[in-house]
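As you look at this complex, bear in mind that one protein chain is not there, while each of the others sits in place.
Order of writing sets the labels: A and B. Residues in every chain begin at 1.
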Amino acid sequence: MITLTTDFGNADWFVGTMKGVILSINPRVQIVDITHNIAPGAIRAGAFALAAACRYFPAQTIHLAIVDPGVGSQRQILVVRTAKHLFVGPDNGVLSFAIATERVKAIHHVTNQRLFLRPISQTFHGRDIFAPVAARLSKGFPSRKVGPEAGEIVRLDWPKPKIRGTTSAGEIIHIDRFGNAITNIDDSVWSRFEAARCEVSVKSRLHCRVCANYQAVPVGKPVAVPGSSGLLEIAVNCGSAAETYRLRPGDPVVLREKGSQSSPSSL
Amino acid sequence: MITLTTDFGNADWFVGTMKGVILSINPRVQIVDITHNIAPGAIRAGAFALAAACRYFPAQTIHLAIVDPGVGSQRQILVVRTAKHLFVGPDNGVLSFAIATERVKAIHHVTNQRLFLRPISQTFHGRDIFAPVAARLSKGFPSRKVGPEAGEIVRLDWPKPKIRGTTSAGEIIHIDRFGNAITNIDDSVWSRFEAARCEVSVKSRLHCRVCANYQAVPVGKPVAVPGSSGLLEIAVNCGSAAETYRLRPGDPVVLREKGSQSSPSSL
Partner (left out) sequence: MITLTTDFGNADWFVGTMKGVILSINPRVQIVDITHNIAPGAIRAGAFALAAACRYFPAQTIHLAIVDPGVGSQRQILVVRTAKHLFVGPDNGVLSFAIATERVKAIHHVTNQRLFLRPISQTFHGRDIFAPVAARLSKGFPSRKVGPEAGEIVRLDWPKPKIRGTTSAGEIIHIDRFGNAITNIDDSVWSRFEAARCEVSVKSRLHCRVCANYQAVPVGKPVAVPGSSGLLEIAVNCGSAAETYRLRPGDPVVLREKGSQSSPSSL
């Protein structure tokens, strides 16, 4: 099985062409789209989508991620073998978050030109390099033979929330289709606080409680809930938090535990 | 075979993740997207899309429909077995129109937690409940074992057009990609009228004839045609009726048979 995570969009013929190349080499492989709507060149967003989805696929899945503003330049292409999966993508950090949570066994640069389509364009390595390499890996071609072992690779930093006393300062990292704002405040952070006494704020624009689900507040009201990737997300019940409160990736988010109920005056 | 009809969109990793879960459980199942672009929370629109598409799939297809603004709340999840298909979705009416035209054999609440992924998030039951339940049904798990039989379930009313004499009053229920406005005036209604003498109006903005196809009128002109789901639709030949005449779901539509040709003065 091969998954695809790209910024190619669904309007052009790019994704279909890659599938044609893959299926020409391995007609039996199953291809699953994770998404092709990563914003053009948004490496970090692609890294996040891949990391959120990849672990729900069967062992030995080949995850191909192409957000590659450096296509045609000297940037390297990587094949990363982990205990569970294979990852293929440009060496620009797009694989970072996915492989950070897996046990990495080997990382190779892709240099074996016998695996590529000819001629190689300078603008569409998805078709000419990534697709045929992934297809051949899916047929059992050993990852160690795609090229030499890689030394240093590009790794993106995950923005870690800061904790000071009863406050954690994080940020919005993704707005999803429903207008929910996914933050970088994960369960290792918010599990230290007493949820029932917590308030979440975005600038001075939005203040809400932390609850178990969207319906804990009336329709149209904001709420913070533990999301499906273990990250705190800000939502509006039956509405769009991003639209209502003009939220954007990068906006600062503060989680604050209010004073204990025995000393309300400290609030 | 499993079909998917959701409001998850194509930009996030939600649909891809669900497919990963399904294929981890049943690697051989074929997954077909009906659409993922139902407007967020638009249960009625999801119900309509599912009903329009479902009967064109092979017998024993499992149709999974997720438009679920109540995710994480106490709303029930249903498996509906009909003579031809299985349907899985939240008990909020999203299955209504599809099962209204099929012979229902049994309806069960999904409560068997052994079928679910662990841990269960409160925001993404598509991944944690719906996908694994559908996958297990596709492997032959009997629908009667997902949980107890359901009593009353939520059913949406289909908006029926009203008929008075030579007039039928309906409404627009969907605007499609081409800007065609699909109405709730079905063939059982318009077959009572003599098409050649009918006029269709939307408020005072649009007046057009009923014809067999789009090309019966000049390019750029409006026309009402019997559509592919048995519903009268309003189109502009080689144009967008919705854009030209600012049509929206819910707009009132009147079908009127004009006086017989022998008495034109009655018009």
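Just a few scattered comments:
Here, a residue touches a chain if its C-beta (ideal position, glycine included) is under 8 Å from a C-beta of that chain, and two chains touch if they have at least 3 such contacts.
Quantities reported herein were computed from a predicted structural model and do not represent experimental measurements.
Checked against the full complex, the one of A:I2, A:V21 or A:C198 touching the unshown chain is A:V21.
Residue positions on subunit A in contact with the hidden chain: 7-17, 19-21, 23-24, 27, 40-41, 69-73, 121-124, 127-128, in rising order.
Seen from subunit B, the chain kept out of the figure touches residues 1, 3, 5, 10, 30, 32-37, 49-50, 52-54, 56-58, 61, 176-180, 212-215, 225-228, 233, 235, 238, 240.
Keep this in mind: only the chains that are shown with their structure count from here on.
One simple way to say how far apart two chains are is to compare their mean CA positions; for subunit A and subunit B this gives 32 Å.
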